[in-house]
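For this view, one protein chain was removed and the others were kept in their places.
A, B and C label the chains in the order they appear, each numbered from 1.
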């Protein structure tokens, strides 16, 4: 019989849904020592959080997050609130010995993130940050291929995350629904929201970044606030692009924007090694493209691998359906929960930990500084 | 507060899992008058069904399906057993006033299917058959485009369902795990297993079929029985291909096989109309390809539509994540359950009903007869 | 110094241009014992043939094809006229000892083709039929892979040739420009025009066909004659689909139509073998898709091979540019001419010979007979 792990969820937005679904599903598909229990959901708006709790099966609600953290029947806090609230909650929870599963990016900046790392490490509580794309099976498989030494020396890493949902000039900003467009709540624009994902994966697949050289742009300079209706300056970066050197000598190229007409959520990555190359994109996340120079000459070509095989061939896929039947976006969160529960049983950290996520934050901060100062920045 | 609908599940195989997952998830994502309750699971193997019930949260188990059907606390029977058992269970359940959700194909042949239709119609019980691919959003959208009259006169319909998992000569057949390779349990090979899906979608999208002309093949003539270890003749069709005329004057071409190296579960369909054409395939089920001759001449091309938009644009997708984030195979079952529950609330049938599925069975029977007699068969 | 081969071209339509270009280019890119010389072009319309000759560099013109064939300074006759004229010209040319390069299909039917074969064989003249797609490098490479035994036992062969240019009801038919829509000049519709290509490639790649089962359709029943303006019955097949058995035990499926909206000239083929599969399509003719089951399990996927490598890796490509730079449609004709000249030097036949093309004609005739009689036909 699996041991319960009592979850206290703070926030009920898009990520609150994605995480709740993952907690609800993980035990149906993974046989683990722990099973999550949706103990309580918390948000200031009582009615809204009650509806959320009813929808997902949370046993109770709270409207004060400190009250939630203080509860003895809560083992782990899931932080699904705007970035400017991560630090305070994490510090409070760590002090009370709660495990923390925190949305990304870890914090508003490196200083906050450093405080958070020290807090969880001092408290000795399990911690992880929801960079979910590591656990898309095709991305996990990319890591396996790299670990197996198939690429040889790496020359190039490139990634972009292209969206197009903020092109309309009359889109408002701020408030509960659109806090991602408000630098005061989000810390930055696409850098923290989108590039952070690309950077997390890159550090995981290709190691540390030595220096960066960035440019950012805000295409629409003023927007109306969603709640007050007042015209405000836009303070976030609409687009951010940067060059970098990895410690392993390879060159990096990253781009993110919300102004790439025709792309909804096109996170793509490509790694070029001496012996092999890998490509992946989020719009067809169940596929991995692979080129192997060791293939017989005349038969070399990019292979489109439908990452749905069983028998241990493709990561996580034994738990799902049959070969050929794809899974989707939400499954990356189920995998993250499964790995978190498994790491608890083994007494090991569940990457990316707060400390891992701090490395991504360092790159984000350096990127923003580089763009501001129009100069290379060391990490 | 949603009304409970008590489910009694018979069978615990691949489809048992897919349906159970759908029942468990539907209320998290759809706001409906009814909510499914996993009341009891049933199978002859007590230990196995108990494990299944524990996994998915069924409240109780039965080892005798008649006992399950007889229970007063069961509203609906889900039939997830081999095809040769569908009829008996359906007749028994209908007589006792239970709703029936039956796996496809409806039966071993048209005669059985006809009995089943008469039984549910006489009993007046809700009934549906799990041709799940109708409810992949891209396929549902294909139907909408057709209903909107975008295609004009239809000239061609083609579909195939290509797999490659039975190529190995030493693959055994029969028994609980491999009953799909045993004609006594399955009725036929790829015709009932795979082509039936293609035919169901075709009838839904393009109307009735008038006549068919088929060939079948059994590439491997003998296999060892999985349980007895004895060598047996292979009695199923490994491949089946047929030509047909639709009542609307268009030509049809269908192919199915388990010997197409390189294809795991490649169900593809294409419809060519006077004004527009549509393509879809299961290996990238979140996309629909669309060609519109009314586009400006020089800009005509096949559009790859990532069917993940909200705001009512793309069927079912408002219930899931955000544009650009794909769903997978299992969601088609969630949609089917959602539509079934909705139809209950409205007092309407939930297609494909038994009667609808009988039309597919008629085509399957005619296909097999045509292959046997090497001649055209009218439907 | 290369020996001249004096060409006499009959016809100046689309194929006349394609062949003339091939003759003009071959010596720039291939180092051969023979070089074609454009000696004379022939057609009834003097002004038109003169313009054609001027354009392509023919040294002279004729308006009577017999006069052309009779000329002593002509070595080879290129037959680029409607199908109903092939036989008479070929017989006349063979009798006078001329080599013959004949457009496809070889003739109106098997009887005519048989006469033509006997004539060239009796005369001992070099002969070939312009089934040019064999010499698209990716298709030639498919044959090499098959010859190397990479596929193992073949289970399936499928091909289609889809166009959409005759959908408009007000398109006229007949006359010099649209003789392909007139059965009296073309012999048949898509069967001889398009399926003949598919069949030629299939026989070359997968061996003989044992029997066929076909359906044809004429979607538009009446059209206006292009020259007379009179309304006439449409006598060609607009679409033709057939099932077949190959002698090697594999199943075949062929489809051709001019009513597939969205496809300009989409000739596609796929072969599924026990160990490997191959796909190709004419809309991206420089690519070959290849799946090899012998690849390491988790890395199996369809490879997209850009067939442009040098060093003998990819057929014919050493003669062109550099890897990555594609060639196009017209190059298949250049390759055919190069092979024809090479075969002359070696004293060998240049496939497909008239005799080879007769095999394709046999299948075409059987397909048309099967469609008419609604029954299987042995070849």
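Definition applied: contacts are C-beta pairs under 8 Å (C-beta built on N, C-alpha and C of every residue); 3 or more make two chains touch, one makes a residue touch a chain.
Predicted, not measured: the structure shown is a model, and the values here were computed from it.
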Option touching the unshown chain, where A:267, A:280 or A:302 are the choices: A:302
Contact partner of the left-out chain, one of C:55, C:233 or C:378: C:55
Option from A:124, A:229, A:262 or A:347 whose C-beta touches the chain left out: A:262
Residue touching the undisplayed chain, where the options are A:2, A:85, A:253 or A:299: A:253
Hidden partner chain, residues of subunit B it touches: 141, 288-290, 292, 295, 297-306, 309, 311, 313-314
Hidden partner interface residues of subunit C, rising order: 14, 18, 20-21, 24-25, 27-28, 55-57, 163, 165, 263-266, 282-287, 306, 308-309, 320-331
Positions on subunit A where the hidden chain makes contact: 155-156, 158, 162, 164, 167, 213-215, 217, 219, 239, 241-243, 245, 249, 251, 253, 255, 257, 259-263, 272-277, 291, 293, 300, 302, 374-376
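The rule is simple: only the chains that are shown with their structure count from here on.
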Most central chain, Cα average position: B
Centre-of-Cα separation between subunit B and subunit A, whole angstrom: 36
Chain centre separation in whole Å, for subunit C relative to subunit A (CA means): 55
Sites on subunit B at which at least two other chains make contact: 263
